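What follows is subunit A.
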Amino acid sequence: MSNIFNSSIGKKLIVALAGFFLILFLLVHMGINLTLILAESSKPFNVAAHFMGTNIIIKVFEVILFAVFLLHIIYVLILQIQNWIARPKRYKIPNFSQISFFSKFMIWLGGIILIFLVIHLTDFYFKSKFGHIEEITYDNIRYYTDLSSLVIQKFQIPGIVIFYIACFLILGFHLWHGFQSAFQTLGLNHKVYTPVIKKLGMVYTIVVVSGFTIIPLIIYFTQ
Partner candidate 1 sequence: MAILDAKIPEGSLAEKWTHYKNSVKLVNPANKKKLDIIVVGTGAAGSSAASALGELGYNVKVFCYQDSPRRAHAIASQGGINATKNYQNDGDSVYRLFYDMIKGGDFRAREANVYRAAEVSSQVIDHYTALGVPFARDYGGSLTNRSFGGVQVSRTFYAKGQTGQQCMLASYSSLNRQISKGTVTMFSRREMLDLVLVDGKARGIITRNLITGELERHSAHAVVLASGGYGTIYYLSTLAIQSNGSAAWKAHLKGALFANPSFAQIHPTSIPQLNEYQSKLTLMSESLRNDGRIWVPKEKNDKRHPNDIPEEDRDYYLERRYPAYGNLVPRDVGSRAAKERCDAGYGVGPTGLAVYMDFRDAIKKQGDKTIEAKYGNLFQLYDTITGINPYKEPMQIYPSAHYTMGGLWVDYNLMTTIPGLYAIGEANFADHGANRLGAASLMQCSGDGYFILPFTISDYMADQIKTPRIPVNLKEFDEAEENVRKRLEKLISINGTQTSTFFHKKLGKIMWDYCGMVRNEEGLKKAAELVKELKHEFWTDLKVPGNLNELNQEIEKAGRVSDFFDLAGLLISDALNRKESCGAHFREESQTPDGEAQRNDDEYLYVAAWEFKGEERPHQLHKEKLKFEEVEVQVRSYK
Partner candidate 2 sequence: MKVRLKIWRQENAKAKGAFVTYDFEEVSTEMSFLEMLDALNQKLIKKGDSPIAFDSDCREGICGSCGLYINGRPNGPEKGISTCQLSMRAFKDGDTIYVEPWRAKPFPVIKDLIVDRSAFDKILHACGFISVNTGSAPDGNSILVPKEYSDLAFDSSVCIGCGACVAACKNASAMLFVSAKVSHLALLPQGRPEARERVKNMVMEMDRLGFGNCTNTGACEAECPKEINLTNIARLNREYFTAKIL
């Protein structure tokens, strides 16, 4: 095991594993969000949000999630800086014959996603944690936050809707390469299964991006 994470391949392993975790997280996140538009009332969403905000196991996972985000970002930065150093003198005409198109822009896409994340967290997460959000009561149980109303409120503003959808697209580009790339980094490449994994990655990306995108759109046009 010694110094595996000092090696280039070891560092990539961390990025890939963290990526997988984030890929799973996105699915859960999207699932909960979809209750906003699929359910008749705001109850399922707020109940889930409450659960996510209070359950002790989830809280542990929350910490892990932040740590994984950080690992993903820090290791990518280290690798990226090494990559820049590895070519001190750049070409006059850059090369564009890559096989995976978005791989060239991963660092920039990731950077935008990071900025989005900060804004997104300030909009909702920090507000629910530290700010003041209206309370709501279902079946005589008092929930401390009415996150649902906050979301609906936010997505009344066209600028925010557009901003969110743009960021989802960028997230999609990031995943388009990231999903299959993580498998390759783990060494999982097979002449039969790799094409399947690539397809799966595309399906996943399309589902996640459209799943997230549809929410602000429906809220904006129906509420």
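Basis for inclusion: all candidates are chains of the complex that A comes from, given by their letters.
Note that contacts are C-beta pairs under 8 Å (C-beta built on N, C-alpha and C of every residue); 3 or more make two chains touch, one makes a residue touch a chain; residues count from 1.
Predicted model, so just to flag it, every value in this text is computed and none were measured.
Looking at subunit A and the listed options 1 or 2, the chain it touches in this complex is number 2. Every residue of subunit A that touches candidate 2 in the complex is listed here, in rising order: 1-2, 4, 7-13, 79, 82-83, 85-100, 103-104, 106, 177, 180-181, 184-191, 194.
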